[in-house]
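Here's the structure we're looking at; comments come further down.
Excluded from the complex is one protein chain; the other protein chains are retained at their positions.
Per-chain numbering from 1; labels A, B, C and D assigned in written order.
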Amino acid sequence: MPERVNEIIRSPGFWVTVWRRFLRDPVALAAALVVLGLILMAVFAPWIAPQDPFQGMSLRRLKPPGTEGYPLGTDELGRDMLSRLIHGARISLFMGIVPVLCALFIGAAIGIVAGYSGGWTNTLLMRTVDVFFAFPSVLLAVALAGALGPGMTNGLIALTLVFIPPIARVAESVTTGVRSRDFVEAAKASGAGALLIIRKHVLGNVLGPIFVYAMSLVAVSMILAAGLSFLGLGVKPPQPDWGLMLNTLRTAMYTQPLLCALPGVMIFITSISFNLMTDGLRSAMDIKA
Amino acid sequence: MILYATKRVLLTLPIMLGVTIVCFALVHLAPGDPLISVLPPDASQSIKEQMMALYGFDRPYHEQFLRWLWRVLQGDIGTSIRTGRPVSTEISKAVGNTLMLAALATCIGFLLGTLFGFVAGYFRDTWIDKTASALSVFGVSVPHYWLGMVLVIVFAATLGWLPPTGAGPGGSEDWKWDWVHFKYLILPAVTMSVIPMGIIARTVRALVAEILSQEFVVGLRAKGLSEVGIFGHVVKNAAPTALAVMGIQLGYLLGGSILIETVFAWPGTGLLLNDAIFQRDLPLLQGTILVLAMFFVVLNLAVDVMQTMLDPRIQRA
Amino acid sequence: MRESDNVPLLEVRGLVKHFPVKRNLLGRATSVVSAVDGVDFDLRQGETLGVVGESGCGKSTTARLLMHLIEPSAGTIRFGGKTVGSAALPLKEFRRQVQLVFQDSYASLNPRLTVEESIAFGPMVHGTARTQAQARTHALLERVGLDPRRFAGRFTHELSGGQRQRVNIARALALQPRILVLDEAVSALDKSVEAQVLNLLLDLKQEFGLSYVFISHDLEVVRFMAARVLVMYLGRVAELAPTEALYTDSRHPYTTALVGSLLSMNPDRRTEAAPISGDPPNPIDPPPGCRFHTRCPHAEPVCAAGVPGLGMRAQEHWVACHMGDPMSGHSKAPARAA
Amino acid sequence: MADTVLDIRNLRVTFTGGAKHVRAVDGVDLAVAPGEVVALLGESGSGKSVTLRSVLRLHPEAKTRIAGSIVAAGVDVMALTGAALADFRGKTVSMIFQEPMLALDPVYSLGQQITESIRKHEPAVSAEAARRRAFELFEQVRIPSPERRLDAYPHEMSGGMRQRAMIALALACNPKVLLADEPTTALDATVQVQILLLLRELQRNLNLSMIFVTHDIGVGVEVADRIAVMYAGRIVEIGAVRDVIRTPRHPYTIGLLSTRAQGGRLSGNRLTTISGSPPDLANLPPGCAFAPRCASASAACREAAPAPVDLGAGHVVRCIHTAITA
Partner (left out) sequence: DAGAQSVLRIAMTAADIPKTSGQPDQGFEGNRFTGIPLYDALTQWDLSSADKPSVLIPGLATAWRVSDTDKTKWTFTLRKGVKFHDGSELTANAIVWNVDKVLNKDARHFAPDQIGVTVSRMPNLVSARRIDDFTVELTTKEPDSFLPLNLTNLFIASPAHWQKKYDALASVSDAAERAKQAWAAFAADASGSGPFKMARFSPRERVEYVKNEAYWDPKRRTKLDRVVLLPMPEASARTAALLSGQVDWIESPAPDAVPQIKQKGFILHTNAQPHVWPWQFSFVEGSPWLDKRVRHAANLCVNREELKQALGGLMEIPKGTVPPGHPWWGNPKFEIKYDLKAAQKLMADAGFGPNKRLKVKTLTSASGSGQMQPVPMNEFVQQALRACYFDVELEVVEWNALFTNWREGAKDPKSRGAHATNVTFAAMDPFFAMVRFTSSKTQPPVSNNWGHFVNPEFDDLIAKARTSFDDKGRDAALARLHARIVEEAPFLWVAHDVGPRAMSSKVKGVVQPKSWFIDLAPMSMQ
């Protein structure tokens, strides 16, 4: 038996290369740092927030930003705006990320199975997906949330259902693309079974693009989830959620416009950061030989 | 071509059936009493049962579905429980209003989006591209309902230049295309155009960059075409995809207008949907969702056929 | 001569593949591409069979059929006397005997795997332990002229075209196959690199006792590599003959045209007239009868009427042309032998 | 040479767009006489296409540094700007590409693309007249049923027909110089011959000058009067076809000729090869770019780029070892 050579010079793997390229993109990097900051803020909200986000006092309602002790003012119940915005990151990010993650799992599974098996399985799965795709996303989200009734769980279900079809479609087309590539044929020619090929050859090539696509939906999901809360179909009070805060503060629009704008600013910052980060990631992944 | 169109239409039928099933199932998922909008909570049980029977809510689901589907096929999408008016008249008026809004928004979004997209794609990696791209990222990232609020605060409440809500001084039925009425359309349409602007700009930018990187552009230069001439070619190459994106965006606006219409009290399908949800007017909810979804399906179909017609590369069979 | 020379290693009979391209509303195929339409040949132990033909004539489809990567519409393949896919020779077992090298060296390597992982994949599928598979990989890399220390850890995009094609060859050899199907394996390479790879192929063949099916549209290269050459035209075999016989004494008008299209390399004897005009027809609606009759200078009504059979016209020289068949009724056919 | 339609002097093209600057063409001199065909030969990436495209100034201005002089039919190409450049392109010098499928606009019919070109350069011509001319051009390049094919889109035609259409397009405005960038590489052998013969015939009939880029020496031999061999951005050997084929003097040319698996004479034996691989243009060694792969390279080769050596009769070689290779 031949000897195995040990001191191999290993090239950095795909993701390492992507990471390095990503680090070289200042805009994407800044966006990623903002996202990271927001996530940390959400995770450590109870420790960071200067005040109890639920504790209000009617005597200090609707103080403008810059008020002593309340750097970002107070909301319509006299709760500290800064603390609520910090805590709001939890639900808002949660509602942005979790539905997309759930949809990523389900949608990717559907798409990869459909794309790899082709034929009738594909037709059946993708036609079903098409039915849900036949609804504009906002309509579907609103209709589902409206039918199921407001609440975080229902919002999660609605958004997950909204994002499964697009992810499944992308997964299907990427998989179909990969499936017909020569290296998959070569693996088949080596006698590998379908599951092994999917695991070793398809997933590695498919998950990246699907993941990036899903990432690009996080911003949409956030805006949509906040929109549902804004309509009164999402998170229920007194939970601090940016969309809901936007809704409840709306009545103070004329007295404290700046204050009312704050939750929207947070949504905007988060979604633009996610978008820029995704753009950066996408171009970092676009490695040409 | 006709064969192709027929084929596409036939392929759409199962999807339409699926859509009707989803629409029907959606409202029956709904917790709570379907008659809540006509029955006050203090109505007695016997009145309630009597009414359930009157509206057919006591029958098994599949029977209700088949009856409903049968009536839908005959063009009757039900009667609003609350108002007693046919859902179709409610919707047709609302669709008209939303269409007006969405069409203007699509136009604004399309004009700006294409402009930014073309400029960015042409001047790739220059500051012009960066500015135009920043605007398009703004478009896809901004929560438009919030933007709507901000615009109302600035232009209606503070500056008083434009009216904050409604569809004209006399309501949508008095609509006229004059400045007095048009004023009411500006804020909602601008707000609504932001997302399609962003999406179209991004699509067009990618499209233009992709087309410009193709060899045939070198070919066009080599045969002596000026930049204006090349621009014409780029437009024609980009048109099928760009128009398809625009069509689909129009569909999204029609179906997704609920947030904007709620902010601006614009009497369109979104507001109707909102009313239907919060008043638990199930037939109205069902009908509105159905019509909007069907609209979207048909629009997709039209976009598809149109794209096939515009793009000689696509095989028609 | 060894005894194995008598039993062909691979026997291909009546291979047909139709791809549906248009479907009616009910999903039934209304028109098909007959990419391969009745191909017969044998491959002997240790030989190189060249396959030439114009673009779209079904060369790659034949290769994929040989590997059973796609199901043939009809026809059988026997390996060492056993029918492939039967109980005697299950597919997985067959697949380690036959391996494929594709034209596009880039697309045929998984961009997310290192060279080492790509090559070791096959043996590991067949139950070789990881360390052993890696050891074999390193040996093979060494063998195809790539230093394992430098190349084993690299990714596809970090290799030049020639290096990638060497990796592909190593990958194909990792399963210790007996047959290598090379589908335009050198067409994408520069001449200087092509020569290196061709040399490598020659050496490997010797060393591992391989048999090659060498597919190419470059007649020069086929002539250099192959002992026998199969000429395909629109999914059918036009001619199958020992190389020299084919190049010097072609019997099929198409082969003649093909050989005549070879460039002279002599500035004083430039080609004056094209041996044949027009492009090959569309395989969706292939011409009836002899598929070449639309471009054939000797075409007669019989050619459109009947499909010429593949007949032996000389020693080992098989031709499918009415002109060679005394029974065909073609005016140029030889008189019937007594 | 006094009588030239195209004179390229000391052309240098550097691409500055990427992380590293790529010097794709590094001092090319090439003169083409009226009615002459020069074949530009070389490996992938040696700068053939870049040289060709420089003649029409087709490189993106922002990311390219281009130096040297190009004079075509008395026009100083480097000085052209805007409209003048556009008028020059396609009218004085036109171009044929390797992949007509990619080089033709997929959403315009072939007829439209040709008439567009004609009317761009001759605005006085009516649409009908332009179409008539397109029809004649199609006949000229021997496209069967030309009337129908004028309305066809590129994807509806076979490879050979597309390339014929491409040639028709290039000839639409009666150019003086035709640049052909591997026009037959993508074609099947039987079709390649047809196109080569067609080009040769047209060139002769119209007295065109032509630069013909190819990988394949055989093709060069078939069409050219002179052959120029490029390596790493320089022309390393140039001369009449016979001289270059029969008495190559640059080690690279010699290697190139011997690597061909030509004919049965070598069958089954090993081929001679050029060891190593083409250089990285972003990281060229100082001296002769071929030195690392050259069997006869000496220390001097690695120090400075060799100057051209004129061997007479226009046979020029950039190698200091011409004595050895003779």
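FYI, contacts are C-beta pairs under 8 Å (C-beta built on N, C-alpha and C of every residue); 3 or more make two chains touch, one makes a residue touch a chain.
Since the structure is predicted, the reported quantities are computational estimates derived from the model, not experimental observations.
Q: What shown chains does the left-out chain touch?
A: When the full complex is considered, the omitted chain touches A, B.
Q: Looking at the full complex, which residue from A:27, A:48, A:77 or A:196 touches the chain that isn't shown here?
A: A:77
Q: Among the options A:21, A:61 or A:282, which residue touches the chain absent from this view?
A: Of the candidates A:21, A:61 or A:282, A:61 is in touch with the missing chain.
Q: For the chain not shown, which residue from A:72, A:129, A:225 or A:253 touches it across the whole complex?
A: A:253
Q: Among B:112, B:225, B:248 or B:271, choose the residue that contacts the chain missing from this document, as touch is defined above.
A: B:271
Q: With the missing chain put back, which residues of subunit B would touch it? List them for me.
A: 31-33, 35-45, 47, 51, 54, 79, 81-86, 90, 93-94, 152, 156-157, 160, 163-167, 169-173, 262-263, 265, 267, 271-272, 274-275, 278-280
Q: Suppose we count only contacts with the excluded chain; which residues of subunit A make the list?
A: Counting only subunit A, the missing chain is touched by 54-56, 58-59, 61-62, 76-78, 149-150, 232, 236-238, 248, 250-256.
Simple rule for what comes next: only the chains that are shown with their structure count from here on.
Q: If you tally contacting C-beta pairs, which comes out ahead, B-D or A-C? Let me know.
A: Counting C-beta pairs in contact, A-C comes out ahead.
Q: Find the geometric centre of each of subunit B and subunit D from their Cα atoms only, then give the gap between the two centres in Å, rounded to an integer.
A: Each chain reduced to its C-alpha mean, subunit B and subunit D end up 53 Å apart.
Q: Going by the touch rule set out above, which residues of subunit A reach two or more other chains?
A: If we look for residues of subunit A contacting two or more partner chains, we find none.
Q: Within their complex, state which residues of subunit D touch subunit C.
A: So the residues of subunit D in touch with subunit C come to 43-44, 144, 158-161, 188-194, 196-197, 215-219, 221-222, 241-242, 245, 255-256, 259-264, 266-268, 270-275, 277-278.
Q: Can you list the residues on subunit B that touch subunit A in the complex?
A: 14-16, 18-19, 21-22, 26-27, 29-32, 137-138, 140-147, 149-150, 152-153, 157-158, 251-252, 254-256, 258-259, 262, 273-274, 276-278, 285, 289, 292-293, 296-297, 300
Q: Could you please specify the touching residues of subunit C with respect to subunit D in the complex?
A: Spelled out, the residues of subunit C in touch with subunit D are 54-55, 160, 162-163, 190-196, 198-199, 202-203, 217-221, 223-225, 243-244, 247, 257-258, 260-268, 270-280.
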